[in-house]
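Removed from the display is one protein chain of the complex; every other protein chain stays in position.
Order of writing sets the labels: A, B and C. Residues in every chain begin at 1.
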Amino acid sequence: MHEQFYKSLFRIRRVEEEIARIYPTDKLKSPVHLSIGQEAVSVAVCEALRPEDVCFGTYRSHAMYLAKGGDINGMVAEMYGKQTGCTKGKGGSMHLVDTKAGVMGTSAVVGTTIANAVGYAYAMKLQRKKVVTTVFFGDGATEEGVFPESLNFAVLKNLPVLFICENNGYAIHTSQAKRQGHPHITERAKAAGVQSSCVEDNDCLELHGQVKSAVEAMRAGTSGPRFFECKTYRWKEHVGPNEDFGLGYRTPSEAKRWIENDQVTKIAALVPEATRKAIEAEVEAEVKAAFEFAEASPFPDVSELMTDVFHTPCAATPSEAVRKAA
Amino acid sequence: MHEQFYKSLFRIRRVEEEIARIYPTDKLKSPVHLSIGQEAVSVAVCEALRPEDVCFGTYRSHAMYLAKGGDINGMVAEMYGKQTGCTKGKGGSMHLVDTKAGVMGTSAVVGTTIANAVGYAYAMKLQRKKVVTTVFFGDGATEEGVFPESLNFAVLKNLPVLFICENNGYAIHTSQAKRQGHPHITERAKAAGVQSSCVEDNDCLELHGQVKSAVEAMRAGTSGPRFFECKTYRWKEHVGPNEDFGLGYRTPSEAKRWIENDQVTKIAALVPEATRKAIEAEVEAEVKAAFEFAEASPFPDVSELMTDVFHTPCAATPSEAVRKAA
Amino acid sequence: MDTTLCVEQSQTAEAADIVAMPKERTLTYTEAIREATDMEMARDPNVIVFGLDVDDPKAIQGTTKGLLDKYGSERVFGTPLSEDAMTGVAIGAALAGLRPIHVHIRMDFLMLSMNQLVNVGAKSSYMFGGAVHVPLVVRSMIGKSWGQGAQHSQGLYSYFMHVPGMKVVCPTTPYDAKGCLIEAVRDDNPVMFVEHRILHFQKGPVPAASYTVAPGKARITAEGDDITLVGISYMQLECLRAQRYLADVGINAEVIDPIWLAPLDIDTIAASVRKTGKLCVVDNGWTTCGASAEIVAQVLERLQGTRDIRVMRMGFANTACPTSPTLEAEFYPDARRVASAAYDMVHGRKKNWMPEERVDLRQIEFKGPF
Partner (left out) sequence: MDTTLCVEQSQTAEAADIVAMPKERTLTYTEAIREATDMEMARDPNVIVFGLDVDDPKAIQGTTKGLLDKYGSERVFGTPLSEDAMTGVAIGAALAGLRPIHVHIRMDFLMLSMNQLVNVGAKSSYMFGGAVHVPLVVRSMIGKSWGQGAQHSQGLYSYFMHVPGMKVVCPTTPYDAKGCLIEAVRDDNPVMFVEHRILHFQKGPVPAASYTVAPGKARITAEGDDITLVGISYMQLECLRAQRYLADVGINAEVIDPIWLAPLDIDTIAASVRKTGKLCVVDNGWTTCGASAEIVAQVLERLQGTRDIRVMRMGFANTACPTSPTLEAEFYPDARRVASAAYDMVHGRKKNWMPEERVDLRQIEFKGPF
């Protein structure tokens, strides 16, 4: 188990580090919202899920995409704007998708996928599929009306949906306390009737344990929606490859405790060194290959501009007036 | 005090009974959402307010409008669609306003005025005015995202705003339990950080007492927002003048306990008979006069159609091309 | 409304059987919608119907009546008052392969759903590179008269024409209501299905069999050479009435019902204007950046350089809808005012002609409360 966790954590970290490294070359003309520091949440949750389970996310979902099994080549190529990207260069870093892996899409408008996940879960329940639907979102998203509205419906219909709030304490540069009159998200979820808990300290294994039993209960049909507030921390700037302590809205000393508690390092320590080395070598090769794949891939042809607007091409406009009935 | 309460309650009841009586004549070409049975909430709250305090409401706000001191003639004439109506025939029964009396407007889209009231309260606080802003809304409105969003901002800024939820158990024909996974509105308000309480049984005096001390604390600057869930019951159909037990979504027996607990009757019993009679005579005359006023008033001239779209007339389109600078 | 108008044969392969069907069966618009929904629900277990009050005793003017009993509360359910999230739920369910019909009793309330509709529903197919799609139908109704007022009367469909990725349909007859709804349910993309509360009362022939009315095809509902009247949604009725008034004075108006606003059958409209040289678009919404602006612009784009044309747009007065009957009457175009304007266009100048009201062409009176 630790091997798997470590591989997933390390892989996410390395992909994002590579993104950050390459970013200054301007080859990735894409806004990138890095998860560095927050990988533990996605890994803890996705390791409790099966391939057929489904996740929705946000613009900050590189970690979820990879943890859930999304194709690494498709993701990196997408950031390069290449035809081989997971959306063929149409969605970019904020709209990752890999339906085969159960990544049902991410959104750049805060909060939107919360409701989409609930609808997806409704469909799964109606179709008697034992699929668990998960949605990842930030602390800021809980301020949007769609959050309580979605919780209410999930409770009303007792849906197997997992709400994962990645509380990194900030929305862009504004702290939770400056945005929430009563900054206790878990309490609000409970008041909506959702069984909820809060996991402090970005603790990957603790969160995993709790999520696992929640997911099992959902599969067994003995649990409705569940909410987890996952305290975590973003190491880099809100969007882009750099650190941002210079901006002054937060301090390096605040970050210190989170960095010391880095889950990539923590879980690494639980893996025997030889295994760890092998994992790392494997991941490095995979990451390298993904970036090479992306670089080598072609840009989409301009003929792609107008495809996919509709799922089936819009019926051609008839060229003669429609006959009037006799 | 009981005299005043009774007068206000009886006056609202009688105006609405008249509306219901006249409705079949089709003179009131206006949807009417009667408050009959729910008057106690508006009276309990408005009797704790001063004329300069401000209220916002919904399409079901005849009671609030009258209890807050809105002009009775303007209201009845408005329902008749007359020029003398409180919005000159432009808003109808769902958009009552009387700024002089502190009735700042009502809305036909559920939930909208909750946020408007919070904004108004923000302005009052910024301008150092000792005004309390109140908003009335139904149990259904608490399902709209605007409700928790508004509570959060009110708490964040510690605003003197009174949230009055008239919980009549239904949204149109759908019971609260069919719409709310966890039908405990007060709990949700508390989880948002608002000091909240629930008053059962449509109890006018009990509610008044609680609201009065809340309002006094707000004026003294020692209280932020307050929330009251007021259990009450609508006797008539959702919209229109009739009873609707025939529809089958609720039963007369359910209504029985509320009707037996009618606050108009209850408070009447606390007023000496002679005073009561005098009040009733006075009210009857006033109501009669209001309907006569409405009947006698002219319809708006068609020239009114295009006035008031903008507060100051839109600048005329210039008739020559604008000179280019040299 | 003349029930002999508007029945078109064999628009689709499936509709072939219809030709053989007796034409007499008459339904109201609401019954046609109910029947279309029922048939699609029976055909496809993925079709579900939800929205505020779809399962209540009034069943959305009867359009969802009986569906709860027949299909159960998992496939037919009322919702909390949460338009934003419920639209997101509808999209999520559609992503999972359901074909939701999400019902709104007023188009005005869609303003709470705009984020999900514009930013998610309309864009998902494209922004995910075709990996997903959103087979969603949104039914919404336009109110009119009896003091509906500013917030219960809007026809805001141009918002959904504006954004790529959605289809928009405004059927005006029971026949089209049924055929377009079936088509919309089967479409793999978000379709905004626009109803009008006054159209709900219309009766007309509706085949019992299943049939579809294909997107992007307008219908010529009356032929004529003198002027082209395009009537959208409820205004189609007023245009047909105006056509009668005009016929009384020897003017032959061609009346077109676009049915689908997106995709829009500009071919049919432009062909008519090529013939008549005069186009009056009567819309059931505001004209500024509305469907009428689009139709006028497209017709000009088509016909420029080929012939001189005259155009006119009619629609809601450029204000919020007032409630007083005197103001309301002035707010909306009606048959006589359409006829009067068309008369002026045909004569090339202001003639101040207004037909006497004909009893048989009077508007249906809607009696409240709602």
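Here is the rule we go by: a residue touches a chain if its C-beta (ideal position, glycine included) is under 8 Å from a C-beta of that chain, and two chains touch if they have at least 3 such contacts.
Model, not experiment: these values are computed from the prediction.
The chain not shown here is in contact, across the full complex, with A, B, C. Here one chain is not drawn; of A:1, A:269 or A:306, the residue touching it is A:306. Of A:76, A:94, A:215 or A:230, it is A:94 that touches the chain left out of the display. Summary of contacts with the chain left out: across B:132, B:146, B:171 or B:264, the touching residue is B:146. Taking the whole complex into account, chain A touches the unshown chain at residues 23, 26, 29-32, 81-83, 85, 88-95, 107-111, 140-141, 143-145, 171-174, 178-180, 239-241, 247-249, 299-302, 304-306, 309. Mapped onto chain C, the footprint of the missing chain covers residues 84, 108-109, 111-112, 114-115, 117-119, 122-123, 126-127, 149-151, 154, 156, 158-159, 161-165, 262, 285-286, 288-294, 296-297, 300-301, 304-305, 308-313, 318-320, 322, 348.
Touch with the hidden chain on the side of chain B covers residues 54, 56, 85-91, 95, 97-99, 104-105, 107, 109, 112-124, 126-127, 145-146, 149-150, 152-153, 156, 307-312, 314-325.
FYI, only the chains that are shown with their structure count from here on.
Each chain gets a centre from the mean of its Cα atoms; the one farthest from the centre of chain B is A.
The centroid of the Cα atoms in chain A and the matching centroid in chain B are 44 Å apart. Centres computed as Cα averages put chain A at a distance of 40 Å from chain C.
Centres computed as Cα averages put chain B at a distance of 35 Å from chain C.
With touch defined as above, residues shared between interfaces to two or more other chains in chain B number as follows: 143-145, 178-180. Residue positions of chain C with contacts to 2 or more other chains are 79-80, 82, 84-85.
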